[in-house]
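Got a structure here, written out as structure tokens. Questions coming.
With one protein chain removed, the remaining protein chains of the complex are shown where they sit.
Then we have subunit A:
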Amino acid sequence: MFDITGYYEAHSLANVFELLKEQPTARIVAGGTDVLVKSRARVTGFVETPLIGISRVAEMKGVIMADDGTINIGALTTFDEIEHNKIINQNMPLLSQAVSLVGGPQTRRMGTIGGNVCNAGPAADSAPALFTYNAVCEICSATTTREVPITEFYIGVGKVKLQPGEVLVKFKITKQNYQGYQGYYIKFAQRAALDIANLSCAALVKVTENKIQDLRICFGAAAATPIRMPAAEAYGLGKEVSNDTLTTIGDYCLQDTKTIADWRASKEYRDHLVTVLPVRALALALKDGE
């Protein structure tokens, strides 16, 4: 049994806020693939607390393209749904590729993209892609709605900018942030499935006439939060695509990463990967993964 003190299931977004008011100490659970695992491990804040289940809140599910081309991804959309969603596949293939590498099939059917972000693990597979697409988080409370760019949403390991009573409802990606880009995500781990990345790298690039028009690189597990690479991105702008350019972009990444050693990999190993993975990811992005 899970050591929880109660369970309350929300039936609509409005109901989530009512329950949060009645149970201010409760923790929100979506697919349970992080919250219930942490509860099993008796992590503080995940035991001896009530849970509010939101997995039946329809307003927070699914992918919709607005008239202006903005893609809205409900926070409760599962990895499996995103991997196979037509709108995502056609317009944001980097995200679809990234979420196809989460855990195993069972995890991908339950785990949600909003949960993946709010759990704020440094190695979360959906995050680097969302960072490179400049996704914006729509955060609602009972009375307010505010937007926070995902690049500013993280505070640290397991911590995001959510106030008590607030819920991450959806991600928004505007057309100019996905149209015309090519991307690739590399999850560097010991196993192909059911593993957590030693380091991960999402690269998104716009190239015309062999010149880099825009470049975005984000690492997972290279700092306490997913982290973009401003120095490397600035260097790459306007450069011709060549082996030298890509290698130099990789070297520039070390200026912004803050890798650590843990039981998964040493700092030296991660730093080596920091210089190598963006080169591979960019090369594969420009060749459509071939």
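By definition in this document, a residue touches a chain if its C-beta (ideal position, glycine included) is under 8 Å from a C-beta of that chain, and two chains touch if they have at least 3 such contacts; residues count from 1.
The definition used in the following text is that contacts and distances are computed from a predicted model.
According to UniProt, the chain absent from the figure is "Xanthine dehydrogenase subunit XdhC", selected among "Ion-translocating oxidoreductase complex subunit E", "Sugar ABC transporter substrate-binding protein", "Xanthine dehydrogenase subunit XdhC" or "Sigma-70 family RNA polymerase sigma factor".
For the options A:Ala58, A:Val157, A:Leu194 or A:Ala234, the residue in contact with the chain missing from this view is A:Leu194. Within the set A:Arg40, A:Lys159 or A:Lys258, the residue that contacts the chain not displayed is A:Arg40. Looking at A:Gly45, A:Gly104 or A:Pro149, the residue that reaches the missing chain in the full complex is A:Gly104. Where subunit A meets the missing chain, the touching residues are 1-7, 9, 29, 32-33, 36-37, 40-41, 51, 53, 55, 103-107, 109-110, 192-194.
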